[in-house]
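Apart from one protein chain that is not included, each protein chain of the complex appears where it belongs.
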Amino acid sequence: MAIYIDENTQVLVQGITGRQGSFHTGQMLAYGTRIVAGVAPGRRGQTVEGVPVYDTVAEACSRYRVDASVIFIPAAGAKDAVLEALEAGVGVVVCVTEHVPLHDEMLMVAAARRKGAVLIGPNTFGVVSSGKCKIGIPPNQVFVPGPVGVVSRSGTLSYEIVANLLAAGIGTTTVVGMGGDRIAGRNFIEVLQDFENDPETKAVVMIGEIGGTAEEQAAEYIRHHLTKPVVAYIAGKSAPPGKRMGHAGAIIERGRGTFAGKVQALQAAGVQVAGLPLEVPELIKEVI
Amino acid sequence: MAIYIDENTQVLVQGITGRQGSFHTGQMLAYGTRIVAGVAPGRRGQTVEGVPVYDTVAEACSRYRVDASVIFIPAAGAKDAVLEALEAGVGVVVCVTEHVPLHDEMLMVAAARRKGAVLIGPNTFGVVSSGKCKIGIPPNQVFVPGPVGVVSRSGTLSYEIVANLLAAGIGTTTVVGMGGDRIAGRNFIEVLQDFENDPETKAVVMIGEIGGTAEEQAAEYIRHHLTKPVVAYIAGKSAPPGKRMGHAGAIIERGRGTFAGKVQALQAAGVQVAGLPLEVPELIKEVI
Amino acid sequence: MKLFECMGKDLFRSQGIPVPDGEVITQAAQAAGVLERIPAAVLKSQVLSGKRGKAGGIKFPRDAAEAVAQAGELLGQELQGYQVEKILVEEKLTIQHEYYLAITVENSMRCPLILASAAGGMDIEEVPEEMIVRRPVDPVLGVSEYVGREIAWRMGLSGEPSKQFAALLPGLYRLFMELDAELVEINPLVWTGEKLVAADAKVTVDDEALYRHPDLPRVEEKTALEQKAQAIGLSFVELDGDIAIMANGAGITMATLDIIQHYGGRPANFLDAGGGANVEQTAQALELLLATNPRVIFINIFGGITRCDDVATAFSQVKKTRGIPVPVVIRLVGTNEARGVEILRETGIEAYRSMSEAAAKAVELAQKA
Partner (left out) sequence: MKLFECMGKDLFRSQGIPVPDGEVITQAAQAAGVLERIPAAVLKSQVLSGKRGKAGGIKFPRDAAEAVAQAGELLGQELQGYQVEKILVEEKLTIQHEYYLAITVENSMRCPLILASAAGGMDIEEVPEEMIVRRPVDPVLGVSEYVGREIAWRMGLSGEPSKQFAALLPGLYRLFMELDAELVEINPLVWTGEKLVAADAKVTVDDEALYRHPDLPRVEEKTALEQKAQAIGLSFVELDGDIAIMANGAGITMATLDIIQHYGGRPANFLDAGGGANVEQTAQALELLLATNPRVIFINIFGGITRCDDVATAFSQVKKTRGIPVPVVIRLVGTNEARGVEILRETGIEAYRSMSEAAAKAVELAQKA
């Protein structure tokens, strides 16, 4: 078990002929991901890393069972690509694209809800069910099977922490990139719920950051609904208010979204909060 | 039993202070309908026929349990009124208003679906569960309890046929005005399905007319899903193509929606089609 | 309300949908000037009929002189009941392929429906069902380019035509939504070898939503009498029979026409006086009936909101003030029936209770007249 994707997941790559799309198709294949087709309008008949390319998701879905799709399309076309996948009936849509307009994101989320599909991102590194399937852009080497689920707002910081865990001998079930924007297709609460229901996941690492109230709301959720232990790390302790720290969502506005507020809420919900990324493995060892 | 509404239904009247709203509030009360409140923006504190008036549906719903709402608001405000009732959580919304723009109707239907509510109309005479509750504008005297469900695209023609049934000693469970526009909140198929599930209804009279393909689709549905007998009457046999006969939906366009096509489809589904309104009672007597 | 082709094309242009270069003329001499700019041109009569090509409303002049002559023939000519008042003179397209594309409202799904076919240029009813792509639109998702790519694929398009098809579809949907349209249709949508161009434009705006579009020019398709009826809020359609008919409610009015025909009569009109018409409205409705010069008048009232005494009073007033020169048959039941029957009796008319009997009588009188 794992969440969202596993060794049987058949994956479509939208924007497969682009620089990012083709490079990561190779990386995903190397990880063992079952990529069945790619889409790039006007490129029907080509292949990328041996994967056949179609003009439309509809055609690809008429030829293969597609369980998940990953989107490597520039921001202006990302909404279109997500809706195309959703309307074609794809159940898990991973939108790697960054700089997607906020209103497009609201529409994507509404559409995913309407279709009962799982939308991951946008501005996500993707999702990895360790040893089974990688969808997105993270480096292959750190994702080794184990008992910990990880959900995070940021990429490299997750790899850092997952590598720290691995160095301590702890592997992962599924690592989910929630995405660094103000709104996320699947947010902390939803992913935590999914980990709660996954028998293989014994504990969860939650990697948050300043801005918004997603962590505070997750804390409230954890307090009432989660039986599994959660360890958190929150980035941005030193960030000044009013400044956007790289991620669209990482900004302290109108007194909301502070580091202190998040840590307090999480601790009140019984979550161990690591002071440094390095401390995460120790805290995990205490709870599993 | 009956469908949609019964003796316990608590009703709100939107547009209660207008000429139509106030007159029909009196008529509905006289029939025995439990009207608990009315809405007319800016008229809070007034009463109409003893019914208290509020500015908003939200406030009325905060003070009374509201099961159904009936809308007597001019066409330009009808969409707003329907959405207001739906968002306030009203389960059955009856939109009497005629001349509602088609695009507003599409939005109303989408909204009702989203809320899981029953929308009747627009351009409907309403719905009557005989002897229990009347919502809308039909005359009180012809609705007497009995075993026949009626669903119709037109008002006076329904009263004529319901009166014919009554003259033959046959009463009605619920009489539903589907509405005379191109699209209807609840269409033939949906109402037929609801009658199928109503134990008191023994047979159904379906009053259609030229235009669109609602009757043909209903025929297809009847053939596969209905166990109860259906008798139909279709108006507009003599109407020329391309002319809109009063109702927005009553027009033969591009060879579709003809009288002959509808009768043929219904007969093929085992429905008895009356040649004249007067013949409906005889045909009903044959099947119950 | 149907729009003329040239109006539809202006709207297409505003949404970035390619249309042929062209100009509208109202006088034959203007054709010469347009031909100077567009030597290979076609003259298209601006009428609302769908079959104007077959009826000779479209001409292909060889030069400016012929264009002026042909424009002169067309202007003022009657084409399937419509007077030609304007001609669209436009660029003749190189046609490599003709497609069909329309957006309409799907009554049973109650949402917008895109219809497309690789078999364009003919009426969509004549296209075999398997050649038609039907794509309902989810109002939350709307129509962006991927919808066009998907439809293009299902139509069998690829390459440049597919790309251009996907690019123009969102504009057509935007137009459909913004305009409160019942129908927007491009038939044919022409592939010239380089570009997809809307060679025709059919746009029907929902009459009930016209008040939201005050800037849209009004196009009138109704007869003078129908316009008069509309002005007083009545639903009226002129027909070619001799029995004038009035009833209260669209369904029962249709049924009344049917029953007249059932007994061998020919209705002169459809007139729905509505539910709850008062004395004055009923009197105006009677004036309309008289204006059709019928042999017999048949009034069928099932009084619910409409009160039988109001109808009878209106009849009595009209009879007294202007006279009613033809036989009248009235069926009257429902609210205030007794009083209504009494008033009619005073004017010398015996009301019927049965719709069938009354209709049979009306037909009999018309055949005798």
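Every chain is named by a letter (A, B and C) in the order it is written, and numbering of its residues begins at 1.
The working rule: a residue touches a chain if its C-beta (ideal position, glycine included) is under 8 Å from a C-beta of that chain, and two chains touch if they have at least 3 such contacts.
Computed from a prediction, not measured in an experiment: that's the story for all the values here.
Considering the whole complex, the residue from A:R65, A:H103 or A:H224 that touches the absent chain is A:H103.
Screening A:R44, A:K115, A:K132 or A:H247 against the full complex identifies A:H247 as the residue touching the chain left out.
For subunit C, the list of residues touching the undisplayed chain reads 139-140. Where subunit A meets the missing chain, the touching residues are 75-76, 99-107, 109-110, 125, 137-139, 152-160, 163, 180, 182-184, 187, 189, 207, 209-210, 212-214, 217, 233, 235-240, 243-250, 254-256, 275-278.
Mapped onto subunit B, contacts with the missing chain fall at residues 41-42, 44, 55-59, 77, 79-81, 83-84, 86-88, 107, 110-111, 114.
Quick note on the criterion: only the chains that are shown with their structure count from here on.
Common neighbours of subunit A and subunit C under the contact definition above are absent. Using mean Cα coordinates as chain centres, the one most removed from subunit B is A. Subunit B and subunit C have CA centres that are 27 Å apart. Residue numbers of subunit B whose C-beta contacts span two or more other chains: none are found.
Each of the following residues of subunit C touches two or more other chains: 140.
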